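What you see is the complex with one protein chain gone and the rest in place.
The first chain written gets the first letter, and so on, giving A and B; residue counts start at 1 in each chain.
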Amino acid sequence: MLHDLQREFSDVALTNSVAALLPQVTASRGSRKRRLGVYHANTVNSLTDVLSAAYPVVQRIVGDRFFNGLAKEFIEMHPPRQPTLFRYGGALADFLGGFVPAKDLPYLVDVARLEWARIDAYFAADRTPLDPQRLADVPPEQIGDLKFIVQPAHQLLESAFPIFTIWAMNQPNLDSVPEINFTHGECGFVSRLDNIVIQRALSIDTLTWLGALAEGKSLGAATELAMGCGAAFDLQNTLRQQLADGTFSDFHV
Amino acid sequence: MSDSKLSTFSLAAAVAGAVSMAAMTIPSTASAAGKEKCYGVSKAGENGCANAAGTHSCAGQSTAAYDNGEWKLVAEGSCVEMGGLLEPSDGINEDAKMKAG
Partner (left out) sequence: MSTFAAGAADTAWVEIHSENFFALGGPRLAQLEDVRSHYAISCHGVGLSLGSAQGVDPDHLATLRGLVDRFEPALVSEHLSFSVVDDIYVNDLLPLPYTEEALEVVVRNVGHTQDALGRQILMENPSSYLTFVDSVLTEWDFLTELSQRSGCGLLLDVNNIYVSAQNNGFDTGTYLDGIPGDAVGEIHLAGHAIDGSGEDRLLIDTHGDVVADPVWALYQQTLEKLGPRPTLIEWDTNIPELEILLAEAHTAQRHLDAVSVAEDSSRVA
């Protein structure tokens, strides 16, 4: 049956388990095992390259040998289930959470989440950023009820570790290495503007405000929540920055 | 919103202020504002990773997987430099602790 043979071949490709398939293949010369190995190498090496392209900071943090070993175990546990390779590897953060050799690098899980958020942002649907001038036409008494539509590329992240700083200090060709303070976590967002992935660390009140807006809360309700965070929430500057970052694609009242 | 800390006026004024400032500033994220740190927008080529992410090819590679043979699952990358900032637990990351110390 063709289907059985194909299942056996996919096992060879992903895990190099050749026992079932070996008697069914022929080689004009040399080792049949070596020939099956070509398909295994093609499959696993190219998936490792995909993971490496998606998670350059994780790779830089752990080093190439560790990363290849991590990739090998991840690929066996999570073979691709969709034909688009740029969607492969989203489960790596969760996998890292249970990966014993990485237990001394507890921030790695959230760094991986940040890197995957960048991939999500890169391939998200296109929406033109909201033109701020449209807000000028909203009657003042309706401003509090205004609800924003957030860009599909826009994602919020919150970590007990300074993941945005860790990400920044692991970029190639740094002008200066940022200060890192492991006593505080960081939160922030990842999005896309003018077809470039952007990210920014946010204060907790801004994160709360954006989270509430993303959930569909009104500007008034979101602003009250943000002001409840304790810090002096500056709506005018926050909104101006978010409009400049193209965070919203639309609004309704 | 009667018991709110916010009045309609202060909300509307803040929005109007944000809109007028948005009109004056070039909407570039490279100019980080206020206390919030901005990463990932200022350097050319920074998005190269996502650009190359997950591209398909119909080419082959080699007869050998990137297998590492005899190797230890010990992180050897930049975590070594950051190791001193965390307290590594006893165990496999002794290397990092020693170098950081």
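The rule we apply is simple: a contact is a pair of C-beta atoms (placed from the backbone, for glycine too) under 8 Å apart; a residue touches a chain by one contact, two chains touch by 3 or more.
Just so it is clear, the structure is predicted and the values come from calculations on it, not from any experiment.
Undergrad: Counting contacts across the full complex, list the positions on chain B that touch the omitted chain.
TA: 47, 51, 54-63
Undergrad: Considering the whole complex, not just the chains shown, which residues of chain A touch the missing one?
TA: The missing chain touches chain A at positions 1-3, 5-7, 9-10, 13-14, 23-32, 34-36, 38-39, 42-43, 46-47, 50, 79-86, 88, 122-127, 152-153, 192, 195-196.
Just so it is clear, only the chains that are shown with their structure count from here on.
Undergrad: Quick check: how many Å separate the C-alpha centres of chain A and chain B?
TA: Centre separation, chain A to chain B: 10 Å.
Undergrad: Given the complex with chain B, which residues does chain A contribute to the contact?
TA: The touching residues are 16, 34, 37-38, 40-42, 44-46, 48, 50, 53-54, 56, 59-69, 71-72, 84-89, 101-107, 115, 118-119, 122, 129, 132-133, 135-136, 138, 140-141, 143-144, 146, 164-171, 173, 178, 180, 182, 188, 190, 193, 196-203, 206, 219-220, 223-224, 227, 234-237, 239-241, 243-246.
Undergrad: Any idea which chain B residues touch chain A in the complex?
TA: Those residues of chain B that touch chain A are 1, 4-6, 8-9, 11-19, 21-23, 25, 27-29, 32-41, 43, 46-47, 49-57, 60-68, 71, 73-79, 82, 85-86, 88-89, 91-93, 96.
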